[in-house]
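Below is one structure, written out as C-alpha cells, with a few remarks after it.
The complex is shown incomplete by one protein chain, all other protein chains being positioned as in the whole.
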Amino acid sequence: MPDPSAAKAALAAQKIETPSWAYGNSGTRFKVFAQPGVPRDPWEKLRDAAKVHEFTGVAPTVALHIPWDKVDDYGKLAAFARELGVSLGAINSNTFQDDDYKLGSICHPEAAVRRKALDHLLECVDIMDATGSRDLKLWFADGTNYPGQDDLRQRQDRLAEGLAEVYARLGDGQRMLLEYKFFEPAFYATDVPDWGTAYAHCLKLGEKAQVVVDTGHHAPGTNIEFIVATLLRENKLGGFDFNSRFYADDDLMVGAADPFQLFRIMYEVIRGGGYTSDVAFMLDQCHNIEAKIPAIIRSVMNVQEATAKALLVDRDALAVAQRSGDVLEANAALMDAYNTDVRPLLAEVRQETGLDPDPIAAYHRSGWQQHITAERVGGTQAGWGA
Amino acid sequence: MPDPSAAKAALAAQKIETPSWAYGNSGTRFKVFAQPGVPRDPWEKLRDAAKVHEFTGVAPTVALHIPWDKVDDYGKLAAFARELGVSLGAINSNTFQDDDYKLGSICHPEAAVRRKALDHLLECVDIMDATGSRDLKLWFADGTNYPGQDDLRQRQDRLAEGLAEVYARLGDGQRMLLEYKFFEPAFYATDVPDWGTAYAHCLKLGEKAQVVVDTGHHAPGTNIEFIVATLLRENKLGGFDFNSRFYADDDLMVGAADPFQLFRIMYEVIRGGGYTSDVAFMLDQCHNIEAKIPAIIRSVMNVQEATAKALLVDRDALAVAQRSGDVLEANAALMDAYNTDVRPLLAEVRQETGLDPDPIAAYHRSGWQQHITAERVGGTQAGWGA
Amino acid sequence: MPDPSAAKAALAAQKIETPSWAYGNSGTRFKVFAQPGVPRDPWEKLRDAAKVHEFTGVAPTVALHIPWDKVDDYGKLAAFARELGVSLGAINSNTFQDDDYKLGSICHPEAAVRRKALDHLLECVDIMDATGSRDLKLWFADGTNYPGQDDLRQRQDRLAEGLAEVYARLGDGQRMLLEYKFFEPAFYATDVPDWGTAYAHCLKLGEKAQVVVDTGHHAPGTNIEFIVATLLRENKLGGFDFNSRFYADDDLMVGAADPFQLFRIMYEVIRGGGYTSDVAFMLDQCHNIEAKIPAIIRSVMNVQEATAKALLVDRDALAVAQRSGDVLEANAALMDAYNTDVRPLLAEVRQETGLDPDPIAAYHRSGWQQHITAERVGGTQAGWGA
Partner (left out) sequence: MPDPSAAKAALAAQKIETPSWAYGNSGTRFKVFAQPGVPRDPWEKLRDAAKVHEFTGVAPTVALHIPWDKVDDYGKLAAFARELGVSLGAINSNTFQDDDYKLGSICHPEAAVRRKALDHLLECVDIMDATGSRDLKLWFADGTNYPGQDDLRQRQDRLAEGLAEVYARLGDGQRMLLEYKFFEPAFYATDVPDWGTAYAHCLKLGEKAQVVVDTGHHAPGTNIEFIVATLLRENKLGGFDFNSRFYADDDLMVGAADPFQLFRIMYEVIRGGGYTSDVAFMLDQCHNIEAKIPAIIRSVMNVQEATAKALLVDRDALAVAQRSGDVLEANAALMDAYNTDVRPLLAEVRQETGLDPDPIAAYHRSGWQQHITAERVGGTQAGWGA
C-alpha cells in the first residue's frame, strides 16, 4: 500500500483550473435556463471562482474565454484576481460565434474569414502577454455538415497554415493547446476530430504545441486513458478539459457519468509522469440545470477523489501481478484502490490545510449564494453568447 | 422487374409533410446563423412551404409548432394555406422552452408544472379542432441529467397519467403520435428513449395512440428498418420524422448521411403496407448552414428517390431468393433496385403531372429567393425560440 | 442512512446463479485459449460451481446449457448437485451450433429447420421437468447478415409462432425467459434485437413469458437501468444475464467495465421491487484469459458489492431531494452510497454466515485449483462447442 502521507502531499498540491464560462448560463440548442445570481461580467465570474478556490483549496486559476471575457485592461483583471486569491489561467479563443464563421474559421474557404479568425487568435496571445497566461487553448468548431461541402484536405492545409502563424507568435514560456472533438457543431466532418489529427499538427509545430484532451470529445467506447498514456509517452499531453458524458459532448460534471473511467485516466496521468504543472487540469462543463458554484465545487471534489484513488494504487503489487501475467490479481490491485472510500483522506487533507472538510456544506453555510442572488439583479447575465 | 407505371402512380400520389420550423432559423448550442429571407411569422412560413409544394408536387401539408406558430385565428390560417394550395398538417407541441420546464414537463416532479404542460397539450388539441389537423405529435424533452436526479419510475407514472388525459381529449379521427428519442437535451435518462417505451405507452392508451419514428433518434448502429417493420406488424407506426445523421440527432437533410438506410426504411414501409395515409411522412430537419427552401426541396426529392428505388424492388425475385436461402441472390435483388438511377423516372413523374423535372433548378429560376430576401427585411426572423 | 442490519440480511439472502459453461473454455473467433483443470463434463462443472457457492454462500444454483450439458439421467444430475450443496437452475437452449442453423433456427425460412429447433426447445422443457428447473432461457442467434437476405417481418411471424408452441408446453410454475441482443452473430438484423421486441412477444404470450436483460446486449450508450425500471413497472422483468463490456458483447466479469452502471442497475432492481426470487440473477460470462473459478467468485462478489451499495442508498433523503428538484443533492444522495466502501460490510455478512471474509483468498488456500489441474488430465475439455 502506498504511503498515505505521500498521497496527501500530492493531493494538497493539486491544481484544477475552473473556466469562467461555467459560472455563466448555458444550455442546449433547445433552451438555456437562466439561474439566479449568475455573473454579469468577468469580474463577477472571478468572484465566484475565488469562492470555489476558497472552499476547495485546489482551484487557484481561472480560464478566460475571449471575447466573452473581454475587458479594457487585462492587467487590472489579473490584479483583481490576485486580490481574490486566484490568478488568470488559460486563454480560450472563440472562432465560432461570429456570423462570418458559418462555414468555418481558420479552415474557411475564404481567405478573409481565415484572416479574421487568425487575427482573433493573435489577439488572444496579446491578452496572454497582458494576463501572464501560459496557455492558449484552441478549439475549432470548424468542419462540414455534408459530404462534398468542402475539400477535406485543403481544410487541413489551411489549418496547418493558420496554426503555424499563431505558433510563431507565441512568446517564451507560452504554449498552444490544441483540442480535438469527435463531432458537434459540425455533423459530417470535423477538422480536428481526434487525437491523431491534433498530434500530427502539434508534432510539426514544435514543442510549444501540445494536445489537450477533453474527456467528452470521443467516439463511443473510446479508451481515453490509452490516449492519455500515449500522449504522455510522446510528450504531447498539454492538458485536460474535464467533464463527463453518457452520450455525446454532454458536458456534465466530471466523474458524474463514469467515475471509474476518471480514476483510470488519473492513474495513467500519475503513472506516466503527467501529474505536474506541465499538464493543465481544467474543467470545461455546462451546468445547465444544477446550481453552478456547488456543481463546480462538486466537480473539483470528483477530480480530487479520482486522484486520491489513483495515488493509492499499490504500484509495486500491481507491477508484480502484471509481470507474472496474473490477470485477476493485476485487475484486483487496481480495483482495490478504486473501491477505497477516499473521502475521509480528503477531509484530512482539507483540515490540515485549514479548510472545512466538507466544501459543499461550507459553501452553503457561507451565504454566498444568497448574496449573489440578491445582489446580481438587472444587467445581462453571462452566457455562452456574452 | 416491377411495373414502372405502378411505381410512377405510387410516386405521383406520395405525400410528404414539411415542418413550419424548418423554414426558420436554427442552429446548435454554439450558434444560430441567421439567413436572409427567413419568414417572420406563420403566414410567411406557409408561403415558403407552398413553394416547396409548387415545385415538388408532393408536399401538400405543413406541420405547425405551438407556440412558435401561434395565431389568433387558426381557421384563417387554414384558409390561407388552402389559398396557397397547401393545408395544415400535424400539430407539434412544445413543452421544453418555458423556464418552468427545466426539470421536465409532464414528468416534472411538481404537479403544477405537469398541469401547465398538460394544459398546453390540451390547447394543442383545441388547435387541431380549429385547423382540422389529424395528428398531435408529442415529443418530450423530459429526462434527467444525473443519476439519482429524479425517480425513473415515478416519471413513467406521471407520463402515463398525462398521456391518458390528453388521449381522452382526442376527438374522432384525431390521433396522438408519440415520439421517442435516444438522448438530448437530457443527458442521463430520457423519459421516452426508445420505440419500446413509446410502444408500451401507446398500447395502453389505445388505437389513436401511435409511435412516430424520427430517423435521427436512435443509438449508434440501430437497425431502424427493423423497428419500422415491427411497428407496422403491431399496427403502431403512426409516422416518420425524417432527417439524417452521422452522429447524434444531427437533423441533416434526410438521405444525406446514409441514403442506403433511407431506401431500406422505405422498402420496409412499402413491404409492410405502410405506404398509406395512415403513416404520416414528415420532415423534421434543421438547415443550419444551407439555404432553407432548396434544402427542403432536396430533402423531399431524397425521400422520393428512396421511395422510387424501394418501389422498384423485384419482390417476386426477392421472395424466391429468400425462400431458397440464397443469401447473395436475395441481397442482389434488393441492391439491384438501390443501384438503379431513378432520377429519370422521377423526372417523368414530374413532367406527367405538369411539374418541372428539376425542382431545384425551377425554384432557383423562380426568383422566390430573391423576392423574400428583398421583402423580408426587419421584424424578427422565426427560429426555434419564436 | 438505511439500517445496515437490514442491508446485511438482504445480502445474506442474495442468490446469484452461475452458468455451467463459464467453467469451460471459451474465446473469440480468433482463438480459444484452453486452461488447465477445466471440467470435461457436466458433473465436473457442478463440482466447480459448488466451490463458488462454498466460498461465497450466494451462488446456490447452476444454469445448464443444452446440448452442452446433456446427460442420460437429469434426475441423477440434480441429485448430484444437491449432494454438492447446490441445485440446477435455468435451462438454456442452443439453436446456433448445428449446421442446419446457418440461416436461423425458429426464424429460418425452411419449415424443417424451424421444426428441428422447436423440438429442441420442447426437449429443454422436458429436461426442466426432470431437473425441477423453473426457467427456460431462450437466446436466439437468429438474424441476417445482409439487407434483403430474408424477410424481416416473416421472420417475426415465424418467431411468434414458435414461441407460442413452446409457451403452450410450459407447466405450472415454469417460465420462459426471452433474451434480446443488439447484434452478433447476426450482423445486419437480429430477430430479437432489443427489449421492445422481447417485450412485445412476451406480452402476447402471457405471464409466464418474461424478458431477460443481458447487460452486454445493448447499443452503445443505452441506459440499461431505465430498461430495468421499465420492465419492472410492466411486470415483465424475468431476470438478468450479468456480465460487462466496453464495446460489444465482451462478456467480461460483471462490474469490471463499469461498476457504477452495475450499481445503478441494482438500485433500480431494489427500488422497483425486483429484489425477489421472481427475478433471476444469473451470470453469463466468458473467462477467456483469466482463471475461471476465481473469476466467477470475483464476479459474484462484484454483484454483491453493487447490491450492498444499492441497499445503502438513503432512499428517504433521496426522495426529499428529488421532490424538491435539488439536482445536486439528489445526485449526491445516490453517490454517497456508491462511494461507500462496502467490503467491510460484506466481510461481516460472510463471517456471520460462517464464511471466510475473503472468498478469493479462501479459494486459493483450498487447493482446489491444484487438485483439478492435477486430476483433470486427458479427455475433452468442456467448451462452447461441447
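By written order: A, B and C. Residues from 1 in each chain.
As a working rule, a contact is a pair of C-beta atoms (placed from the backbone, for glycine too) under 8 Å apart; a residue touches a chain by one contact, two chains touch by 3 or more.
No experiment lies behind these values; they were computed from the predicted model shown.
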{"item": "Residue among A:Gln35, A:Thr131 or A:Asn331 that touches the chain left out of view", "value": "A:Asn331"}
{"item": "Residue in contact with the excluded chain [from A:Gly24, A:Gly162 or A:Pro193]", "value": "A:Pro193"}
{"item": "Residue of C:Ala6, C:Ala34 or C:Ala168 touching the missing chain in the full complex", "value": "C:Ala34"}
{"item": "Listed residues C:Val58, C:Ala256, C:Val269 or C:Leu283, member touching the removed chain", "value": "C:Ala256"}
{"item": "Residue of A:Asp3, A:Asp73 or A:Glu110 touching the missing chain in the full complex", "value": "A:Glu110"}
{"item": "Absent chain, residues of subunit B that touch it", "value": "220-221, 223, 246-247, 256, 258-260, 289-291, 294-295, 298, 305, 327-328, 331-332, 338-341, 343, 360"}
{"item": "Residues of subunit A in contact with the chain not shown", "value": "103, 109-110, 145-153, 156-157, 182-183, 188-190, 193-197, 199-200, 203, 218-223, 225-227, 229-230, 232-234, 260, 264, 268, 271-272, 318-319, 321-325, 327-328, 330-335"}
{"item": "Residues in subunit C touching the chain absent from view", "value": "26-31, 33-34, 96-97, 99, 101-103, 141, 145-147, 182-185, 187-188, 220, 245-248, 250, 252-253, 256-257, 288-290, 384"}
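As a working rule, only the chains that are shown with their structure count from here on.
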{"item": "Whole-Å gap between the CA centroids of subunit A and subunit B", "value": "38"}
{"item": "Junction residues of subunit C - those touching two or more other chains", "value": "220-221, 223, 260, 327-328, 331-332"}
